[in-house]
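After this line comes subunit A, so read on.
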Amino acid sequence: MKWLNDFRELFRRDQVWSVMLPKQVDVNLDKNIALYIEDLNVSFDGFKAINQLNLYIKEGELRCLIGANGAGKTTLMDIVTGKTKPDSGSVWFGQNHDLLGYDEAAIARLGIGRKFQKPTVFEELSVFDNLELSLKTNKSVLPTLFARLSHQQDKRIAQVLETIGLTEQRQLAAGALSHGQKQWLEIGMLLASDCRLLLVDEPVAGMTAEETEKTAELLNKLAGEHTVVVVEHDMEFVRSIARTVTVLHQGSVLAEGSMDDIQKNKEVIEVYLGEEHAEGSEAAL
Partner candidate 1 sequence: MIRIKNLNQHYGGTQILWDLNLDIAEGSCTCIMGRNGVGKTTLLKAIMGLLPTTSGEIEFQGKALQNRSAEFRAPAGIGYVPQGREIFPLLTVEENLRLGLQARNDGLKTIPEKVYQLFPVLKEMLNRRGGDLSGGQQQQLAIGRALVTDPRVLILDEPNEGIQPNIVSQIGDVILKLNEQDGLTVILIEQKLGFARRVGKEFRLMEKGSIVAADRMENLNDQLIRQYLAV
Partner candidate 2 sequence: ADTIKVGVLHSLSGTMAISETTLKDTVLMMIEEQNKKGGLLGKQLEAVVVDPASNWPLFAEKGRELITQEKVDVIFGSWTSVSRKSVLPVLEELNGLMFYPVQYEGEESSKNVFYTGAAPNQQAIPAVDYLMNDLEVERWVLAGTDYVYPRTTNKILEAYLESKGVAKEDIMINYTPFGHSDWQSIIADIKKFGSEGKKTAVVSTINGDANVPFYKELGNQGVSAEDIPVVAFSVGEEELSGFDTAPLVGHLAAWNYFQSVESDANTAFIKKWKAFAGEDRVTNDPMEATYIGFNLWVNAVEKAGTTDVDAVEQAIIGLSVPNLTGGTATMGANHHLTKPVLIGEIQDDGQFEVVWETDGEVAGDAWSDFLPESAKLIADWTAPIKCGNYNTETGVCSGQNY
């Protein structure tokens, strides 16, 4: 009877027709919380990937999400960005946006950007074009058709290129980049998009120690103005950026706290860190 409800909706007197409402209301962050995730559940063919998960991310925070392989970190990001629909639970962006009711594009337009675990870029477009498409602009059809690269935007892209060290490859097709370069490009796309909330899945996989450091620096700089959620397995890296760390295990939160607390946590050591990375051990070879 969905159509009946739709129909009724059409004649509600307390509101104008939904099509006539202004398209997007800005995100309300009164409570200083950017992302609410409550009682979330997802299962795939009976396998529970996310299990009664609750998580709150503060506005401007840089949050690290760690957890065993298969704990559900990527799946969580999938849900927030609208790729996967959960079985139950709620995901709100600010006070006024129920993300579960939106599709991917709408969520992205709210200012939620994402870097994928497996680097995904537009392989046949040049590095430059990849960045151009990521810019924060009006992304409707007509404006895009008549859009022109402004001087500012051009400069912004140049800046990003510089940051990610791909200035020389700017006209190269993104598909021809090496794995690590693609990682950088994707980070660059995040930078260009100037998102409110960044979801970054394993940014330093395949990077050298020094590049890792540089990434950490970058993310630290982003935090504050942007809300950043980072998933990583590189503990050194996590330590270098993290203020709060959340540990996921089998789809729910196992522990949350500062890096030091986490590294002491017996359970976390057992299921995730192993002795090597436990607090007090010969840390970080």
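Keep in mind how these were chosen: all candidates are chains of the complex that A comes from, given by their letters.
Everything that follows uses one rule, which is that contacts are C-beta pairs under 8 Å (C-beta built on N, C-alpha and C of every residue); 3 or more make two chains touch, one makes a residue touch a chain; residues count from 1.
Only a predicted model underlies this, so the values are computations on that prediction, with no experimental measurement involved.
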Complex partner of subunit A (touching, any copy) among 1 or 2: 1
Candidate 1-facing residues of subunit A, complex: 44, 47, 67-71, 73-74, 117-118, 165, 176-181, 183-184, 202, 205-211, 214, 233-235, 271-277, 284-285
